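The other protein chains are all here in position, but one chain of the complex has been omitted.
Our next item is chain A:
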Amino acid sequence: MIKSVLIFNNHGNPRLTKFYQSIDIATQQALIKEIFQLICKRPDTVCNFLEGSQLLGGQDTRVIYRHYATLYFVFVVDESESELGILDLIQVFVESLDRCFENVCELDLIFHFKEVHDILAEVVIGGMVLETDISDIVGSVQENNRLIKKSTAGRSPLPQKLPFQRQ
């Protein structure tokens, strides 16, 4: 099971956090901090896995992350998940974001905070992988948007676009 999905930037500021277990706010913040401090020290040349953090529930918990430009995408999972499966899932999630926002960058996650939550809900729900087919994911997000798009204005112009590349 996926225990949580976190996105934070290179400074450790959270951009999206989703916990699939009930954890109180103080522990959540401590967790984000702990994971960030563990991950930010790791160069891009080492593997994308981390094991057991005390806060997270010890040895059975693993942290799987990918680093793109200014953002870290972090999945915290238990032992029943496949490491490589999750790495590919992060890629699917990011590619889906990229298709929905056309060249996604950190600003998109701030400006379209709710949409990012919705896209994640198409990929992972309640700690379970729901869909892995990118066109299906993007399709349902767009369908939802069509339902909403009556009163809301279009996307606001962004001051700067950062390229969002694979490391």
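The criterion applied here is as follows: contacts are C-beta pairs under 8 Å (C-beta built on N, C-alpha and C of every residue); 3 or more make two chains touch, one makes a residue touch a chain; residues count from 1.
FYI, contacts and distances are computed from a predicted model.
Not every chain of the complex appears here, and the one that does not is recorded in UniProt as "AP-4 complex subunit epsilon-1", selected from "AP-4 complex subunit epsilon-1", "Putative DNA-binding SAP", "Large ribosomal subunit protein uL15m" or "Probable glucan 1,3-alpha-glucosidase". The missing chain lies against chain A, touching residues 1, 10-14, 16-17, 20-22, 25-26, 28-29, 37, 40, 42, 45-54, 58-59, 80, 82-85, 87-89, 107, 110-111, 113-114, 117-118, 121, 125-133, 135-136, 140, 144, 147-148, 150-153, 156.
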